[in-house]
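Here's the structure we're looking at; comments come further down.
The complex appears here minus one protein chain, its other protein chains still in place.
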Amino acid sequence: MRSFVSPLVRVVRPFTGPQTLGNSPLFWVCWLATVILLVLLPVFGSRYQIITASNFLISAILAMSLCLIWGYCGILSLGQAAFYCIGGYAYGIVAMNLIDRQGNTDLAIAAGIAAPAAFAALIGALMFYSRLKGVYVAILMLVTSLLLGLFMRQTADPSYTIGAAYLGGMNGLAPAKASDPSLPSIILGFGDMTLEFDGRGRSFYWLVVGVAISIYLGLRWIVNSSFGYVLVALREDPERTETFGYDVRLMQLAAFCLSAAIAGLAGTLYTAWGTYIHPDGFSVAANILVVIWVAVGGRKDLTAVVVSTVALNWISIELATWGEISMLMLGFILVIAILIAPEGVFTGIGAAIGRLTRRGQSGGALDIKPAPAASNMMPKRS
Amino acid sequence: MGMMDIAGQIVSYTYQYFDNFGFLLLSGIGLIVIYGVMGVINMAHGELMMIGAYIAVSTFYAGVPAPLAVILGGVGAGLAGMIIERLVIRHFYNQLLSSLVVTWGVSLIISQGTLFVLGPSIMNMPTPLGSFNVGPFAFGIYRLVMFATAIGLIAGVWAIFRWTKLGTQAQATMENPTMASALGIDTRQVYTLTFGLGSALGGVAGGMFAMTATISPFFGQNYTPMAFITVVVGGGANPILGLAYAGLYLAGVQTISSNLVNEYIGYVSVMAAAFLALLVMPSGISDFFAQRRTRRMQR
Partner (left out) sequence: MKKSSRLLRIVAGLSCVLALMSVFTASSAKAKDQIILCTVDDLSGDFSIMSTPKTYGYRLAVKEINDAGGIQVDGAKKLIKLISYDGQSDVKRYQELAQRCIFNDEAQVVMAGYTGAEREAARKEVVRNKVIFWHNNQGEGGIADKYSFFSGPTPEQQVLPALKYMIKEMGPRMTFIGADYNFCRAIGQWVHVAAGLYGGKIEMEEYFPFGVSQWQSTIDKIKRVKPDFQVHCLVGAEHAQFYPQAQAAGLVTPMWSNVTISDGYEHKRFAPPSLANMYVPPGYIEDVPGETSKAFAAKIRAMFPDTVYVNEHAAFGYVAVKAMAEAWKKAGTTDTDAVIKALEGDISVPDAPGGPWTLRGSQHHAAMPTYLFKVDDKHKLTLITELGINEPTFLTDIGVDMTKKSPGRQFLPPDNQKWKSFFPAN
């Protein structure tokens, strides 16, 4: 067993640390098994399951972006859904305009990531350099999201076209004229070669799995690196971090922009998946939903967040088939989950599994103590 | 004729201002009491307003006169609030963000549960009191009554804070919960009663709005976002002053821009004004003034 463990340990070392749950070889074996299952899903799953799985994984990417900024950096942003939508609209508009000329959506994807990041840089600079904290950042982001939604909803007039894209108001993005192309799926171009990923197909699903895994591993690496330590320090005590010489505002801004870029990427994938984007994503409910996914899972850990997002999405859709009591049940589930596990249901389970397996283990190469249960650091009164 | 026109126009602007101001005050009073004392953002506030509205309407159609029906609505909402507090909220004091999530769940349960049990809507109460004229303009009297009620409620809350035992205890608990309980104050009871008070205020507001709006299980959700924004802009340091300042400011922006441009810009400018206020005064208006006062005292 040991000869298998040490090369595995060396490979995963950058991705492990006290900031994330799941640092043992057992975890990584389970993780690998899950990834293999995910990749093999198209083999034994139905078309509907593949499409839905793509959707859920895209939501998981969005949830991971909030996990970064809230769980690790301590800044609750009630505007992640806004970045998601900005990314989606950016992708859609650029893609519809350039697809005929370019033949691929490379630039559109870049736009989908860059636009929300730029927007975040602007808003973030305003907020963090004004020393805004806690619930006020949350409200400001919510107000921003509402303002954007307000604007996008009233773009029904046919004059709201950007090139070949008609903003469409509440009916969503659409081609400006009948001769204009409709929203394309992801088409990656390398030189003369193009690869198309139709949202309803296996290739798109595998693309999403690939992106999700990359983001997951990438974020794990970041939060377990020295930058990650600074972020957590920011979360726990910003004043003290500043006394150590770190530029708190710049770090917050950086994390904020990164999380906006990830949310934008998720939005881009979503728009390509359904070839449709509409302004409802700017509403209060859409933003709170992301918070719920992350809070129920356990905002301080990436794995927990991914699991809870997929689980909650799956439950929601299944409940929709139950008819009128669907949202009532969702409310109950939410309240019970938070009451039982205020720190997060899946972080709780993860910690429990950790304790269980540690009892038997005589000492492994990755025997690091589980993440300290940091107290709920709320802005103090006074 | 010209003088009456001008007088009428001035009255119209003033009326609109107090109308908007009253709307923000009524929606926000319950929420800010809870936020100020307990550090909890109650996303189910709209549902408590809805409970107040439903009780007010049901008792009204059972023969109770409207003012009493509204008060009963408040009492009912207050009781409901205390039950919610005991069951759910008590685990989340001063945890702003977790309380936001759990109260969102509670709001889903209450609104969807009401839809399931009572159906999609019920008849609202007729708007009483008619109108008065100034020149070519006519104004509904009731909206002024709503404004007066809002002021009355604020005065009532101020009186409670100033002169009752609960009020003093609540202020102490706001300042320093650990110290307060070390001095023998039952902070848990203070919290329960405060939440009940905030809910009752919401219920009264709901009953008042029930005379001008259609009532459905989702009726409260129309008021929650603006109430939320007003409360946060106001700040929790001094709930009453905070609410008043925020209301004065936001209603002013809304009235001016709706009349200068159009209603859409009016609505947008309220949001933009909230945005600006938060940038300039990052912890809310009342916190800003409280800090200035302490800084001045330190000089």
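In order of appearance the chains are A and B, and numbering begins at 1 in each one.
The definition used in the following text is that a contact is a pair of C-beta atoms (placed from the backbone, for glycine too) under 8 Å apart; a residue touches a chain by one contact, two chains touch by 3 or more.
Computed from a predicted structure; not experimentally measured.
Touching the chain that is not shown, out of B:T168, B:N259 or B:Q291: B:N259 (per the contact rule at the top). The missing chain, though absent from the display, is touched by one residue of B:Y35, B:Y54, B:F161 or B:F219; that residue is B:F219.
When you scan B:S58, B:N94 or B:T127 for touch with the missing chain, the hit is B:T127. Touch with the hidden chain on the side of chain A covers residues 1, 26, 29-30, 33-34, 37, 41, 44-49, 51-53, 55, 150, 153-154, 156-159, 168-172, 174-175, 178, 200, 274-276, 278, 280-281, 285-286, 314, 317, 320-328, 353, 356-357, 359-362. One chain of the complex is left out; on chain B, the residues touching it are 12, 15-16, 19-20, 23, 112, 115, 119-127, 129-131, 133, 136-143, 211-216, 218-219, 221-222, 225-226, 254, 258-259, 262-264, 266-268.
By definition in this document, only the chains that are shown with their structure count from here on.
Chain B has its Cα centroid 34 Å from the Cα centroid of chain A. Of all residues in chain B, those touching chain A in their complex are 39, 41, 43, 88, 91-92, 94-98, 100-102, 104-109, 112-113, 115-116, 174-175, 225, 228-229, 232, 236, 264, 267-268, 271-272, 274-275, 278-280, 282-284.
The residues of chain A lying in touch with chain B in their complex are 76, 126-127, 130-136, 138-140, 143-144, 146-147, 150-151, 154, 284, 288, 291-292, 295-296, 324-325, 327-328, 330-335, 338-339, 342, 376, 378-379, 381.
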